[in-house]
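Omission of a single protein chain aside, the complex is shown with its protein chains in their original locations.
For chain A:
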Amino acid sequence: MESSELKRSKDSPNSDESAGLSSFPDEVLERVLSLLKSHRDRSFVSLVCKDWYNAERWSRTHVFIGNCYSVSPEIVARRFPNIRSVTLKGKPRFSDFNLVPQNWGADIHAWLVVFAAKYPFLEELRLKRMAISDESLALLAVAFPNFKALSLLSCDGFSTNGLAAIATNCKNLTELDIQENGIDDKGGSWLGCFPESFTSLEVLNFANLTSDINFDALERLVGRCKSMRVLKLNRSISLEQLQRLLVNAPQLAELGTGSFSQELTFRQYKELECTLSNRKNMHTLSGLWEAKGIYLPALYPACTNLTFLNLSYAALQSSELAKLLAHCPRLKRLWVLDTVQDKGLEAIGLNCPLLEELRVFPDDPFGEEIVHGVTEAGFVAVSYGCPRLHYVLYFCQQMTNAAVATVVQNCPDFTHFRLCIMNPGQPDYLTNEPMDEAFGAVVKTCTKLQRLSVSGLLTDLTFEYIGRYAKNLETLSVAFAGSSDWGMQCVLGGCPKLRKLEIRDCPFGNAALLSGLEKYESMRSLWMSACKVTMNGCRLLAREMPRLNVEVMKEDGSDDSQADKVYVYRSIAGPRRDAPPSVLTL
């Protein structure tokens, strides 16, 4: 609707085009454009003409930077003078799996220094895979008097001392969301640093912290922040403590419980059940660490309007899950551990017709005792019951081509299909064939597919299919797959919307790497590790494409000519100057 609005104003009858556009008052144009929120729409708008470019840059308040090294903070500040909210992403995604060396970079500090000077009115900072130190947090806490929202996801480099600085100084804080980070947890006293006069917090997520929290301080904080709508506790919070917190927060929309296994008296259990009942505005539930089956019924009344249930820390059995799901008719997003097995997945298919997203995590991915987990049968069962499924992340021990074909036939609307068969290079266990046809079915049937992760035994045929059919694919993750350079060439030659390509342990070499020369400037980044690319190949790429940064990370003891890990990304900021010695910029 917004783009049609724009079209009208562009096509408005004026004597001639140039006069028409320049006679449109800037203030009105800016006012109209300020209604645009999507950064893609804004990007298109800025390309129309110089006037629109300027109006857009003055009216923009939020900037999203998908790769912190693609641009410098100075360039951002120069182009956008009125930014109040920044989202930055740093390290390559494979850093989540220890594939990126420590001290690789993506430090927020240089950005904060520029922001402190140019955006003193900054309100929101959302970081993903960035390095942030306590010093940076302290700077953040004092340099921006209007600061409201801090969200850190998969970041590292800081400790709870940094959180204490935020709590102490940010008088207008509404959101503190510390998810899934590498934190040096020195204890829970930071929570006590919020002043008694502080009441503005609406979102508090410290589920990822491991140490005990100062509960009294937390209880008082929750009690006085009447607008709190998101509260995600860590494992140290017991059921009894949860009960006390909930009594003071009747309006919570998102709850992450603490440990769900404390021994309760009957009366305590009843109290909890009562407190949880009639929570009609609760739409998200998570936590449930060590959930004991016998206490789960206390949750049932709170589940009526749940749309997102995250059970990925609760090792439930299939029957426990089935009983719980019977009370969650409106579920759209569900995360579980594979302890629920195929029977649990069948229960999902039976109880959750509105389901759009399913993630099944492995309970014991590295263990020697191999548990049964989930198989292709569970996957198929869910697909029959949940036709609206469009996002799946599925870790399994076995899969078949036929099963995947059935799944996508039942659910043709997949936008995100991430299948991880946990044994590298494992074929269809029934037919012994490669899993090529499975992913062929995915890309042929799911025309809206944006993100794909492949696994199992795969030949170049898989990549031929992907290149030929996956016209909307933006992100592709490949591991232990392919037969030759041809596979990667198919993808690079085929997928017009490809933005991120990450590859590990595949037989793709220089020919494949260099076939993408024309492509990489239209992509955000390329990652290749443990492939067959050489230093010379990377040097050639760097030489031919000056607007790409080509970084190579060498492993200890590897052959000098091999490029063990390669990270290629476009940038207008030039090669970075903060790379550690293990990272070579070519």
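Criterion: contacts are C-beta pairs under 8 Å (C-beta built on N, C-alpha and C of every residue); 3 or more make two chains touch, one makes a residue touch a chain; residues count from 1.
Here, contacts and distances are computed from a predicted model.
Chosen from "Proteasome 20S subunit alpha 8", "Thioredoxin reductase 1, cytoplasmic", "Globin domain-containing protein" or "Auxin-responsive protein", the protein name that UniProt gives for the omitted chain reads "Auxin-responsive protein".
In the complete complex, the hidden chain is touched by one of A:202, A:485 or A:551, namely A:485. In the complete complex, the residue from A:117, A:274 or A:430 that touches the missing chain is A:430. From the set A:223, A:329 or A:507, the residue in touch with the chain omitted from the display is A:507, counting the whole complex. Residues of chain A that touch the chain left out of view are 39-40, 42-44, 46-47, 63-67, 70-71, 76, 79, 94, 96-99, 154, 180-182, 208, 210, 235, 289-290, 312-315, 317, 337, 339, 361-373, 375, 395, 397-398, 420, 422-427, 429-430, 432-434, 436-437, 453, 457, 459-461, 464, 477, 479-480, 483-486, 489, 504-505, 507, 509-512, 514-515, 517-519, 521-522, 524, 530, 532, 534, 536-537, 539-540, 543-545, 558, 561, 570-572.
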